[in-house]
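Apart from one protein chain that is not included, each protein chain of the complex appears where it belongs.
Every chain is named by a letter (A, B and C) in the order it is written, and numbering of its residues begins at 1.
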């Protein structure tokens, strides 16, 4: 089991009702964590919509998670 | 014979020593006038360097000249 | 400062120039009153600051490597913006103009693709939505305003 800090922005913040949460998970990669949280929150995003940041850097979806990681799922960006 | 008003800019003003002159010529087109004035002033420009303006609009070199026309030979431009 | 986020109005100001600078190309992204045929009344930009600053800095650094430019920078606004406000301001300076155009276009394209900033549109009917992207992800047709109607009003300088 791993303790992680998740931060939500924009549409994911609206979908979860949280700006951040700390949770304990069996998920080994960011991708499996994403599916776990999709079950929990029923958000409308799929894996292809989302990029993943771990500790404030973009990382591939199969990145293994470590205790204390800050994880952010990045919905489609719209800057500029 | 045609009476014309010639205006000189930039390098042609330096070459002729005049900003403008009024002259009487047998030249029928702007191009022949250019050769006539090249003989007179020995400037370093050739026909391919120069564009021609008659009465403040670009015109082709074979444009016939009319009494009272304002003629300007345009050396290579360098705006911007 | 290669990339900044600010919640204050952006006032472009080019203060200190390398003496070899011959060309400066700027891009301003402005808040439009209409997006996808809906009347927009205002916008909210939200950033993930730690990652946005990292990516923004990386993008401007990449432009400095890829293009023969003297300098470049970009500023992105956050918070609440109204019509005509500057959302993003980008500048590239070069000896010659081609590279300044290329770098500025590269920076805005890459910011739009990579920097974690989100935009919530507020519509005149009171609805709001998080925009997926300006011009690609919406399923319905991006029917354009007719050119004639756009040109009815011109704007002037000074």
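To be clear about the criterion, a residue touches a chain if its C-beta (ideal position, glycine included) is under 8 Å from a C-beta of that chain, and two chains touch if they have at least 3 such contacts.
Predicted model, so just to flag it, every value in this text is computed and none were measured.
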Displayed chains contacted by the hidden chain, counting the whole assembly: B, C
From C:5, C:46, C:59 or C:73, residue that would touch the chain that is not displayed: C:73
Subunit B, residues in touch with the chain not shown (by the definition above): 7, 9-11, 14, 53, 56-58, 72, 74-80
Residues of subunit C (touch criterion as defined above) contacting the omitted chain: 1, 12-34, 64, 68, 70-71, 73, 75, 83-84, 91, 93, 95-97, 100-101, 104-105, 108, 134-135, 144-145, 147, 150-151, 153-158
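Here, only the chains that are shown with their structure count from here on.
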Maximum inter-chain contact count - chain pair: A-C
Mean-CA-position distance for subunit B and subunit A (Å): 73
Multi-partner residues of subunit A (at least 2 other chains): none
Residue list for subunit C, restricted to those that touch at least two other chains: none
